[in-house]
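Note that this complex is displayed minus one protein chain, with the remaining chains in position.
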Amino acid sequence: MVPLGAYLLLSAVLFTLGAFGALARKSAVAILIGLELMFNAALLNAVAFWRYLHPQGFEGTVFAIVILAVAAAEVAVGLALFIAVYRRFGTADADDIALLRG
Amino acid sequence: MVTTFLFGLIALIMVLAALVAVTNRNLVRATMGLVLVLFGNAVLFVLLEAYFLAMAQIIIYIGAIAILIVFAIMLTRHVGEDWGPAFHRAWPWALVIAGGLGGALLFWMVRWPGGENTPAGQVDPNYVQALGQALVNPQGYVVPFEVASVLLLAALIGAIYVAWGGRRVKGPYPQRAEGGER
Partner (left out) sequence: MGAFLRDPSVLVEWLRALLMGWGLSAGLTELVLYLLGGFALATGPMLWVIFLIWFERKAVARFQDRLGPNRVGKFGLLQPFADVLKLMTKEDIIPEGADKPLYWAAPILSVAGVLLLWPAIPLGLGIGGNLNVGVLYLIAAGTLGIFAILLAGWSSNNKYALLAAFRTVAQLVSYEVPMVLVLLLPVLLARSLNLQDIVQAQDVWFVVYVPLAALIFLIVSIAEVGRTPFDLLEAESEIIAGFHIEYSGMKFAMFFAGEFLHAFTIGILTAVFFLGGWRGPGADIYPVLGILYLWLKGFLVYFVVVWIRATHPRIRIDHMLNFSWKFLTPLALALVTVGAVLDKVVVDWGVWPRALAHLASNVVVALVTLQLVRAWARRLPRPKVGEPRPVARPQPQTQPQPASGD
């Protein structure tokens, strides 16, 4: 049997990779990909906890469904923003969108 | 025995795919890495007997979100254009911060006593039916369900408005001819 710790370890590794991607990447879409990795790591965590600790309950599954819905909404709005920003600035790099920089 | 082997294989594939997703400068290949991670996640959900969530993961994440990301990439670049560097100049700091985050996570995880757990019980074979009932039960989870629906509606309206551009903003990107679709 796979111990719960294995799932949590995998989830932590994916979260770290996603955090690195969200912080280190240049293009806005690549940052979004890193964010999605983090969401998925959290989702895996939620489902693993549900299965190993309370498989008869529904809280874990409902939590996971809400995470899915929030991630979907966030990606939709984020990509709409990305396209609007691309139209305005002609570029998709997070470094070049620097109007507020002092 | 089979589950352990399968878990190890899927975990390895997922970590490698996540590495591709965060380091590849070709954004379409990075998205393919993300799709592999999403698919691996769905397989893990099946291993964890959360069948409904596994299918929902594929339909929503791969079938909608990944396609959206690929559309956004393809709409905002010219075919054959160079992708540019993958990271910005301060990327070692990102490595430090992410590493610190991961280290903190591992530190507290190792101290948690429940990591050796095996599954607490069986999953009801009619779980999906029961979940359906619970999601619309007023004493159950109807509130998160409805809140998620309203959130999705708000996101839908917001995304349409933002991407439509209420007023056409003049910018360096060449405008499409009015009335044309191709």
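We call the chains A and B, going by the order they appear; numbering starts again at 1 in every chain.
By our rule, a residue touches a chain if its C-beta (ideal position, glycine included) is under 8 Å from a C-beta of that chain, and two chains touch if they have at least 3 such contacts.
Being a predicted model, the structure only gives us computed values, none of them experimental.
The chain not shown here makes contact, within the complete complex, with B. From the options B:M14, B:L44 or B:A66, the residue with contact to the chain not on display is B:A66. Annotation: of B:A18, B:V37, B:A56 or B:A94, B:A56 touches the absent chain (contact as defined above). If you put the missing chain back, the residues of chain B touching it would be 1-2, 26, 28-29, 32, 35, 51-52, 54-56, 58-59, 62-64, 66-67, 70-71, 74, 79-80, 125, 128-129, 181-182.
One rule holds for everything that comes next: only the chains that are shown with their structure count from here on.
Chain A contributes residues 1-10, 12-21, 23-27, 29-30, 32-34, 36-37, 40, 43-44, 47-48, 50-56, 58, 61-62, 64-66, 68-77, 79-84, 86-90, 92-95 to its touches with chain B in the complex.
By the touch rule above, chain B contacts chain A in their complex via residues 3-4, 7, 11, 14-15, 18-19, 21-23, 27, 30-31, 34, 37-38, 41, 44-45, 47-50, 52-53, 56-57, 60-61, 64-65, 68-69, 71-73, 75-77, 84-88, 90-91, 93-95, 97-99, 101-102, 105-106, 109, 114-124, 130-131, 134-135, 140-141, 144-145, 147-148, 151-152, 154-156, 158-160, 162-163, 165, 169, 171-173.
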